[in-house]
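Just one protein chain is left out here, and the rest sit where they should.
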Amino acid sequence: MSSEHTACVEIGGVPIALSTTSYHFFALLLRRYENFLSASVPEFALDFEIVDARPATDEDTCVRRDGEEWLIERGDFSARWNAREGTGLVRQNANPYSLDAVLRILHSLILAGRGGFLLHAASAICEGQAYLFSGISGAGKTTMTRLAPSDVTLLTDEISYVRPEVRDEVRDEVRHDAARASAAYRAFGTPFAGELAKPGENTSAPIGALFFLEKGPQNRIEPMPASEAVRRLMRNILFFAEDPALVEKLFASACELVASLPIRRLTFYPDPRVWEEVRRFGRDHPRGRSLHDGVKQEKLAHA
Amino acid sequence: MPDIYIARSSAIAARILAGEMMIMNSADSTFFTLNEVATAIWQAADGRTPLSQIVREHICGQYDVEAGQAQADAEQFVADLSHHGILLVSDRPFAPQASA
Partner (left out) sequence: MSLMIEAGQKAFDLGVPIAVHLDVTYRCNERCVHCYLDHDDHGEMTTAEIKSVLDQLADAGVFFLTLSGGEVFMRRDFFEILEHARRLLFVVKIKTNGVMIGAAEAERLRALNVDTIQISLYSHRPEVHDAITKLPHSFERTVKAIRFLRDHGLRVTIANVLMTANLADQSGAQKLAADLGVHYTLDPTITPMMDGDLSVLALRIPGEELEDVFRNPALVPNQEEFCAPPKPPSDADLEGYSCSAGHSFCYISPYGDVFPCVQFPLPTGNVRRQNFLDIWNGSPQMREVRSIQARDLTTCSSCSHVSTCTRCPGLAYMEGNMRGPSTADCEKSFYRTGVPTANMLQQGLSRPRTTAPLVQIRLAAASA
């Protein structure tokens, strides 16, 4: 009997312990999530059992409830997830694409309960604020990240991680409605790479704006009606579960985000000057820089 | 609501770095950074200018925030900092030396 290997992988501030008895798979896992390994106490635990399966595919993902558990299935893997216990078992073959897919689905389930979601969008931090660039394949997500100037930190070129800012409860009680009405959102880096094949940085920032990308003859940022914004947002959220209650919750989260963040249409001509537009927009809308994030503090260990 | 006055504590250390104030409270080893808006309030905390005036001049004038919201945020911010002993709060202006 071989011994079990465990690593804690923390994406979006959600630490998950991943365990397997396969050393080969464990090595692959460590390599893939190298920058997202964490010393935090895991909130959730996933066991991987390595089996021979069909090659990875993006089709036929099925996520459904089966009594207490979620059943997650695709050609190349099958998993059971007990949301109440926070534990799950995955059967897959040792390839990183299946691993990514399982983690993405799991995070999308966890996030849905917390008012956040994974979004088909590139995201990057510029001058302290995160900007999301969403759109279907070919809309220019990868292009936007390729054009980014050197002071911009790439969070992902493919799958953005979005969740409401976590404030401590005491504060929330004191700040009551005023604070909640303008709930702030934060974007986290993810290791889920698209065409760049380059994982994002393991960092996060308050979201300054969400842009829906369109290609055009010149760079332009325009407002967008809220109804259209919600519709486009819903179309780009990664979600697989056939579960009316969660889908409804997701819709509420999308509306909440649209109500509290600037959402714009960004028509762009692929040249680096588009980032100047984004920068200017950020400076004109210093939203993430209000007092919501006014003070950061840390207790120092004695040096 | 009566106005409040705020003054920086002289027991702490503070310096601005790229537009953001760093503050160290050595008494309890806590390090703070203030964003641009918070830094503006900190710098205006001379012990003599009422908070409402600081909010009007340094936040409403420069940022796209609704006035009532800005005042509420500022009061919460001031309460947070005074709780840590790095900002002093009073319902009347401070004597000149207190804000040195």
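Chains here go by letter, A and B, matching the order in which they are written, and residues are numbered from 1 within each.
The working rule: a residue touches a chain if its C-beta (ideal position, glycine included) is under 8 Å from a C-beta of that chain, and two chains touch if they have at least 3 such contacts.
From a predicted model like this one, the values you see are computed outputs, not experimental measurements.
*Asks:* Among the options B:Ile4, B:Met24 or B:Cys60, which residue touches the chain absent from this view?
*Replies:* B:Met24
*Asks:* Kindly state which of the options A:Ala27, A:Val51, A:Ala245 or A:Leu300 is in contact with the chain not pictured.
*Replies:* Per the contact definition at the top, the residue touching the missing chain is A:Leu300.
*Asks:* For review purposes, identify every residue of chain B that touches the missing chain, sorted by number.
*Replies:* So the residues of chain B touching the missing chain come out as 10-18, 22, 24, 26-27, 29, 31-33, 100.
*Asks:* What residues on chain A make contact with the chain left out of this view?
*Replies:* Where chain A meets the chain not shown: residues 203, 296-298, 300-303.
The rule we apply is simple: only the chains that are shown with their structure count from here on.
*Asks:* Could you state the distance in Å from the CA-based centre of chain A to that of chain B?
*Replies:* 35
*Asks:* Can you name the residues of chain B that touch chain A in the complex?
*Replies:* 28-38, 41, 59, 63-65, 68-70, 72-74, 76-77, 79-81, 84
*Asks:* Across the complex, what residues on chain A touch chain B?
*Replies:* Of all residues in chain A, those touching chain B are 128, 171, 174-175, 178, 182, 285-287, 289-300, 302.
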